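Missing here is one protein chain; the remaining ones are kept as they sit in the complex.
Coming up: subunit A.
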Amino acid sequence: MSAASLQAASLHRGSSSSSSSSKKIHYASGRSSCRANSARAMKLAYWMYSGPAHIGTLRIASSFQNVHAIMHAPLGDDYFNVLRSMLERERDFTPVTASIVDRHVLAEGSKSKVVEGITRKAAEDLPDLILLTPTCTSSILQEDLESFVENASRNSGMSDVILADVNHYRVNEMQAADRTLEQIVRFYVDKATKEEGYKPKKTKRPSANIIGPTTLGFHHHHDARELKRMLGEMGIDVNMVTPEGGRVTELKHLTDAWFNIVPYRETGLMAAKYLERQFDMPFTDTVPMGILGTNDWITSIQAIVNEQAKALAPEGEEVLIVDFDDYSKRQTLHVSQAAWFSRSVDCQNLTGKRAVVFGDATHAAMMTRILSREMCIRVVCAGTYARHESDWFREQVQNHCDEILITDDNTQVADMIARLEPAAIFGTQMERHVGKRLDTPCGVISSPVHIQNFPLGFRPFFGYEGANQISDLVYNSFALGMEDHLLEIFGGHDTKEVITKELSSADDLIWLDSGIEELGNIPGFVRGKVKRNVEKFARHFNIHEISAEVMWKAKEKAGKF
């Protein structure tokens, strides 16, 4: 790291004490701005945070029961099946096949192949719905897939056929998932209301739909189970969970519920907004993550239920008012351990420790708030790769962190982590690897993830049990408090090797033996940082030889390394 960036690092640290209005907001250079006007150029990429659009569509399709997706794609694009089969350890065959685009298709067009594929699948598996899924390849071919679907639906028997309305080059995995879910919900709800004359039969008791849990979602199964448990305790029936595990033919019953719950920013909002527009169904998009988040979520539900109770009650009948305050207080103070944990002396050691957070909008925003508000940890930077949610994200975190980073370029995130040198990172699998390289612990809080983030045990991130899980994750990520002290007193685990990593170039500086020895007393995980700060100090005061005394002086001047 150059001296200039060191200076930049110290500047950021300095500015953090100033008012929150002067927050630095970083955007990835070039690509983020003026996307509509300027052509996006060919990009050199090693890694990406969100997948291509068709992955989002397939995640929705394979979340439902008895829905089959047919991809219009070349051989090898059905890698989604491997992901689902391996990451989710699925016991069933993934209901996704490819209508393979090969040379013959390029010559003759794919109409007959697509239509045959759909007809064949309708006869073989009798799915409720066949979803024709475009890919980057079919986007370029520009065939009239809509007309293929019309053609095929004449021979598709009992199966409905629709074309997923996503553009590969305009939307990413998350946006495509949101859009596809809305499209399917709209298709079946419209069909029921228009063709079958279905009218919402509102349930007697308060009830809700949970919209959003999908296959290959980060801890989605566990989250859905925890939300259902809490709703049950609050006396609210779960009308439907969609899309995971549901049937499309049941989607018309979505309108029977009193309201919708959209716990993830990434999927479900479009469907919920459609239901609100068409059927006056209110929804809550509060994220029930962390103790405070969960309490906010319960408060929002209380408001909606009471409002709906009044609206739905037959005239003259007494309206039942719900009050969940006791419930959330009891859960917060006695059932969940997270609030007590943040109070306990153990957590004192975490106070003021520096953390970086990066992930999807939902998890990164809520994690930032949990760290900052519930655990008194200093979030030096919070970031997300969900550019399309950047406004929401900024609003959520702006008073809880020093810097905000919105980018989908993993090297920018890595550079930011290297510059800020946090004590722990909370991010995706990519940040975990950055952490490995920089010797910084990392807790994984968001997709994209590996198979180890699809645990067999019960690991929600939402609700009161989720808050417990998050507390464990945070606590285990930082070096344990006593271990931390002991390392400082006794000079670290690895006294043999003095400087483990040469992180900065110090050709103009000479480390004297006493200085090297003193440096050896610094715990390994902060040694590089201390070394750089001392060197910076030495350069500033024109000191060429660093002894133990110089180090102590540097410590005095800096107040703290």
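One rule holds in what follows: contacts are C-beta pairs under 8 Å (C-beta built on N, C-alpha and C of every residue); 3 or more make two chains touch, one makes a residue touch a chain; residues count from 1.
The rule is simple: contacts and distances are computed from a predicted model.
In the listed set "CD180 antigen isoform X1", "Mitochondrial ribonuclease P catalytic subunit", "ChlN subunit of protochlorophyllide reductase" or "Probable cytosolic iron-sulfur protein assembly protein Ciao1", the entry agreeing with the UniProt name of the missing subunit chain is "ChlN subunit of protochlorophyllide reductase". Looking at A:100, A:118, A:350 or A:413, the residue that reaches the missing chain in the full complex is A:100. Although one chain is hidden here, its contacts on subunit A can still be listed: residues 39-48, 51-52, 54-55, 73-79, 81-83, 85-86, 89-94, 97-98, 100-103, 106, 124, 135-137, 139-141, 168-170, 172, 430, 433, 450.
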